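The chains shown are only part of the set, and none of them has been moved.
All chains are identified by letter, namely A, B and C, in their written order; residue positions are counted from 1 within each chain.
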Amino acid sequence: MKAAVIVFPGSNCDRDMKVAIEQSLGHAPSMVWHADTELPPTDLIAIPGGFSYGDYLRCGAIAGNSPIMREVVKKASQGTLVLAVCNGFQVATETGMLPGALLRNANQKFICKDVDLKVVSDNKYFAGSFTKGDTVRFPVAHHDGNYFADEETRKRLHGEGMIAFQYADADGNVNAETNINGSVDNIAGIYNEKGNILADAASGTPDKRRAGWHGRQSVFR
Amino acid sequence: MKARVTISLKNGVLDPQGKAIEHALHGLGFDGVNDVRQGKIIELDLGDIAKENAASEVERMCTQLLANTVIENYSIELLD
Amino acid sequence: MTEITKEIVAEHGLSESEYEEVLKILGREPNLTELGIFSVMWSEHCSYKSSKKWLKTLPTEAPWVICGPGENAGVVDIGDGQAAIFKMESHNHPSYIEPYQGAATGVGGIMRDVFTMGARPIANMNALRFGHPDHPKTRHLVSGVVAGISGYGNCMGVPTVGGETNFHESYDGNILVNAMTVGLADADNIFYSAAAGIGNPVVYVGSKTGRDGIHGATMASAEFDDDSEEKRPTVQVGDPFTEKLLLEACLELMATDAIVAIQDMGAAGLTSSSFEMADKGGVGIQLDLDQVPMREVGMTPYEIMLSESQERMLMILKPGREEEAKAIFHKWELDFAVIGKVTDTGRMVLTMKGEVAADLPVAPLADAAPEYDRPWVKTNPPAPLMSKDVKAPEDLKEVLVKLMGSPAIASRRWIWEQYDHMVMGDTIQRPGGDAAVVRVHGTQKALAITTDCTPRYCFADPKSGGAQAVAETWRNLTATGAKPLAITDCMNFGNPERPEIMGQFVGCIEGMREACLELDYPVISGNVSLYNETNGTGIFPTPAIGGVGLLKDASQMMTLAFKGEGQSIFVVGETRGEMGQSIYLKEIEGREEGAPPAVNLAEERKNGDFVRSIIEQRVATAVHDISDGGFLVALSEMALAGNVGAEITLLTDNELHGFCFGEDQARYIVTSNSQDVEKITNEAKKADVSLQLVGTTGHNGLKINDVLSISLEEIKEVHSNWLPNLMSAPK
């Protein structure tokens, strides 16, 4: 399996992502510069966390308009797997690859800590090592992780099994108290309809991210 | 030709910044205040551009970059 | 042309005798630009005129030191051809005036100091002192400073892994924001700032120059008065995104051999960077100011030279390498301009619009920088205060609850959860322990990092306090299993023109010196911030110390959390019941009295070396040093971290409160599996170290004899809630 990591000016988890992929696949991903217009042949595109363009204007907005993203959107629609983490989640919603948007955390603060996430859906590409109903513990590190979607979109997310993770406690309880940042329905990560795009607001050190990558069928976590 | 774009969150989108400001104002004793919303304002110098093209040009900037229409409304004012 | 009047000279912070020296050097009157240059070069901030004499007495050498004080940051060898580069710097005054931007640009500045030398920053630390928690400004300052540090550091993608935070009324009008950065470089690819090569191009890179913070450097050395808020516009706005690009671009260029010398533009901007480079290289520099990238129109030479716009660097390139360098900076969307060349004249010649804007001799200006031997008086330390002199408390539990929820001891989680302390994926000991530990990427090695200082000790007895600050960093590094290598310092004091303040400075330096010598732990970089006073009241003397140590094998790293039930608990080091200046005395009796605990450096070293050796032999399971609040506070912290209680049986000659709350130095709490008790006991005997078996872990609370019984929940509640409650209370 081949992987590519997109690098924007201001990305700062690109190395973390590279390390995680390298440790999992046994070989390095290609690093693709934002100004490029073509992707190398790849089975997985990773959009790493960080502060693309300083998160100025809106998180992910300027990155979402960079040349390489047109290509990423095209490949994603043709079924290439896309993993968008943290700032990558924001980039993915900004391009319209995924529905909704991310707002400033409800408490207005950057949040860096380990959180429990409930695995909400099974997915044939990702989440290979977890099953629906599990809880997993991942670090988050974000300032704008507060996921928003309108009523109609939320119904669709629930109805079509597009919710990947929800903020929970260690026993998998999802409620207002476990909602660290104000996200609608505690949503921490989502898939697209086809299930080939996963985005989540967790950050994830390489060590944690590596856990759960099992070869071709199940990617990353 | 200059333009001013005002971007605000759509009704129904919770505004965490506005809420935090409201809370802080209450803390300072401004009790009567409510419904605080925060938006953005972007001012641009469009350079030499015909007035009749300016509005559509700024409109394109808004939809392509300046506003996220999933959550935001925008309005454009041309100033000269 | 502006006439240079007495008033203008005074406004520039130059004394009459200093101005006479200016006239002597030039043989004529300076113009305004030249006066501005003298003023910043000879400011306290740039010239160290009050402190130099004493700084020179600090030990700065060891076989592992590659570069000591004098460059942008200090460098130590960490083996395998790698070097750690670090420094700490203050941004006190700007942070008081505008906490978010002041703190943010402080973080930006110290990171530039480190990557200027060729290192990738791998960890940030911050040492913060705020006023009394109830002071009307405190919360605003705390939230702004923390947000600013978080905003800049997080965006840079460098983890902020630790620091320290104090609250005391002596900082009410003068907070301290000290930021430290640790970077990693190849030992054979370190960059210095001495300009060389006559004719070589002088290159400006980074952000454009605006009218930011003009006179910031002089402001940072000027005492505050009540209208200081009027000085606001001198604050700079940080642009961490541009700095991130600057970092990547500089490291990319540093991977080639195009750079002769490089220097960041920090305080006093283009002036101090160009003069320092020329002076160190013994050369002249000619600058064409029209070539400087500018953000605003109509800037004068004075403004260009004194601007403190952030995120800029000055470099000397090898001849003919401009295009290659330019391509890199343009790829990162940064300004790049050749603004001058190295000359053999020994003069700094600035031209603009075809006219000479300044023409100054470099060496005389630098050499003649004033250096003062300011009068000082020694602080007479008060008499020691032992537990026998202090009434025993009636209820130990009440005392513990009070201390654990006190400003000095309560959890700082509210702060460090706002810092990305995990980015880069190598943080193996997060905030909350004795020292942060960051793996050297891709190796088995790790660096332990800490900052410490106990200002109330320094105030009572500067010499002992200075030694204690160094010793505490050494102890904190040791507690993780690391071998302490070297320190950086940030000397924050009041007005040095007052003999008692100067005496505090001299005393602290003396104590630091002794500790560094005894512990083999040199000073490799640092910073001095004076005039931290408002209306004539100085801050507590605060020599903040940043220590760095090396763990050769990260798998041996020790933490303070209890690891399970049934483990034996030891106290290493002797307890005499030192209550002077203790948190107990302050919180329970409302007194800040007595001598600080005695510092015995030989004992410090012996005990620390013993602790490190049992960690290396893998017989210790948890280690925590005993500091603020004493034994019982340290024990509680270990219990909370591991979520495991402890039962303590104390047979002590001392009063029990002396054992529990005395702040005697050179002590640690250590746990081990029960089968290793004998081994540890024997090792301690061999090393002639005082060791006391005091109890075992287990139970869901803390018990001492039959005088204390408390659940962990109760302790946790007060410990974790104090700061969030403070910060969320209505204004």
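By definition in this document, contacts are C-beta pairs under 8 Å (C-beta built on N, C-alpha and C of every residue); 3 or more make two chains touch, one makes a residue touch a chain.
Please read these numbers as outputs of a predicted model, since none were measured by experiment.
Novice: Just one copy per chain kind is placed; express the composition of the whole complex as a label formula, please.
Specialist: Whole-complex stoichiometry, label by label: A x1, B x2, C x1.
Note that in this section only the chains that are shown with their structure count from here on.
Novice: Counting in whole Å, what is the centre-to-centre distance of chain B and chain C, each centre being its mean C-alpha position?
Specialist: Distance between chain centres, rounded to whole Å: 41 Å.
Novice: Roughly how many whole angstrom separate the Cα centroids of chain A and chain B?
Specialist: The answer is 28 Å.
Novice: Among the residues of chain A, which ones contact at least 2 other chains?
Specialist: Not one residue in chain A touches at least two other chains.
Novice: Would you tell me which residues of chain A are touching chain B in their complex?
Specialist: Checking each residue of chain A against chain B gives 57-58, 61-62, 65, 93-94, 99-101, 103-108, 146, 148, 150, 182.
Novice: What residues on chain B touch chain A, complex-wise?
Specialist: 12-17, 19-20, 64-66, 68, 70-71
Novice: Under the touch definition given earlier, write down the residues of chain C that touch chain A in their complex.
Specialist: Touch list, chain C to chain A: 147, 150-151, 154-157, 239-242, 244-245, 332-333, 416-425, 427.
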